[in-house]
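Here the structure is laid out as structure tokens; the discussion comes afterwards.
Of the protein chains in this complex, one is absent; all others appear in place.
Here is subunit A:
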Amino acid sequence: MRKYFLAPLQVRQLATQPKLAVKPNHQWKSVVGLEVHAQISSTSKLFSGSGTTFGAPLNSAVSFFDASIPGTLPVLNRKCVESGIKTALALGCQVNEVSMFDRKHYFYADLPNGYQITQQRAALANNGKISFPVITPGTKVYYKSVKLLQLQLEQDSGKSLHDDELKRSLVDLNRAGLPLMELVFAPDLETGEEAASLVKELMLILRRLHTCSCKMEEGALRVDANISIHKTGEPLGVRTEVKNIGSVRSISQAISYEINRQIKQVAAGGIITNETRSWDADGRRTVAMRDKEVLQDYRFMPEPNLPPLHVNLKPGSQSTEDLISVAALSEEIPELPEHTRQRLVEHYKLNSETAIILVNEPILLEHFLNITKSLMDVPTKVVTNFLINDLLTYCNKINVDVEDCALSSTDLKDVLKSLHSEEINLQAARQLIELLHNNPKTDINTLIEQHNLQQISDLNTIESYCQQAINNQPTAAQQYRKGKTKALFALAGEVAKLSAQKANMKIVVQCLEKLLKD
């Protein structure tokens, strides 16, 4: 059963290139730490009123402040602070009563001020923790816990666009000043899969909180990984930093590759240098980035234009115009993924693997909850089997994200209802998924009629199919009569074929047994 369950999941997110896989090497320990930059979902930037729409025309969402026009000043966006605090609370952080902003200096064409406003000395929050299930192919699911050292607010930089042909660089400042939360995790991880699982869980949490869209493809969530290897009992090795990881899948791949690379390098007598490497998703390898900065000194300095950020930590307090209450924000935290998993196990009697799959695919969870609410008599196992084995498999087959599948919870409920009432069989149900995906908004009954999907349960019709099947496959019939019960499957298959997959198999089996006994 479990094998069956995990199959689609392996295909979906844990496909690891066999050549990248690290052979169990008990000699080497790998240590992985993550730094995540999550863009805060907000209608305006961290310190200015300009918009944050992704893909807006170049340089159209740039306030005077974002362009560093002299004399302009930052004004802290309250909504971003609230989102930061909510995220910190959901990750079990200690929110600091007073946090401060600092300037981090470096010259870059897309950094208009010549410094980034960040939180270096006193961050918004510290000392959190994230616990998450780690799913590795061929291994039992286990839980891992990683410390969140710091959560800080900071502004994003702009983007440089290089035109190699015309030999010029262009700057787009739409991204300059977008609000970011930087989450610095302790190096408590060991493998790429663990890292990918951490990020997956973090994304689930941030999406529940609506504090980040987590769209990695838009750069709304960026992951940098610090990786080192060492021998058991020896001090930690020199670490490399891998940047430019564009998807959850790449996290696992990039880290596995880098661990492997380091081990090979050292095994071949080489040394690891402290460097920044970039993940090349096409070549499936990490490559050293040209080191433009020789030992950067960021010359941190307090940001003098922003007073210290005070929050109210008193239990039971309310937010005021001047002061955000942490207690009041904690009331707004929704149910978090791990809590949902526990609820699925306790209330719906699902096994924990199923609960993990549902929670990790929020749309499946939504379907599950909607369907079970209105189809009380259908066992939850039937529903989860259908969602995971049939819907998810179909989506994987046609390479569509289950989020983008056209079927609504109502569609799925109707299919399950017909399936449960034996109006249609499982084959027809699977066909309906495809039909509904390709013809959204079509009535399910119309589709059943149009495509003649009703299950055949009429005893006489079935008996005649069965007789024909026995006639067509006399050898199978003979084997069955001799006691080889498995031969019945061949006959049932024949009936299925004869009936164009529409015969009610439960009745077919009964009928075949009866006919063959006679």
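Just so we're on the same page, a residue touches a chain if its C-beta (ideal position, glycine included) is under 8 Å from a C-beta of that chain, and two chains touch if they have at least 3 such contacts; residues count from 1.
In this text, contacts and distances are computed from a predicted model.
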item: Among "Protein pelota homolog", "ER membrane protein complex subunit 3", "Glutamyl-tRNA(Gln) amidotransferase subunit A, mitochondrial" or "non-specific serine/threonine protein kinase", UniProt-listed name of the chain not shown; value: "Glutamyl-tRNA(Gln) amidotransferase subunit A, mitochondrial"
item: Residue, one of A:K45, A:K86 or A:R103, that touches the chain absent here; value: A:R103
item: Of A:S60, A:Q94 or A:S169, the residue in touch with the unshown chain; value: A:S169
item: Absent-chain contact - pick from A:N305, A:T446, A:S464 or A:Q478; value: A:N305
item: Contact set of subunit A toward the excluded chain (per top definition); value: 64, 67-76, 103, 105, 107-109, 112-115, 169, 171, 297, 299-301, 304-307, 322
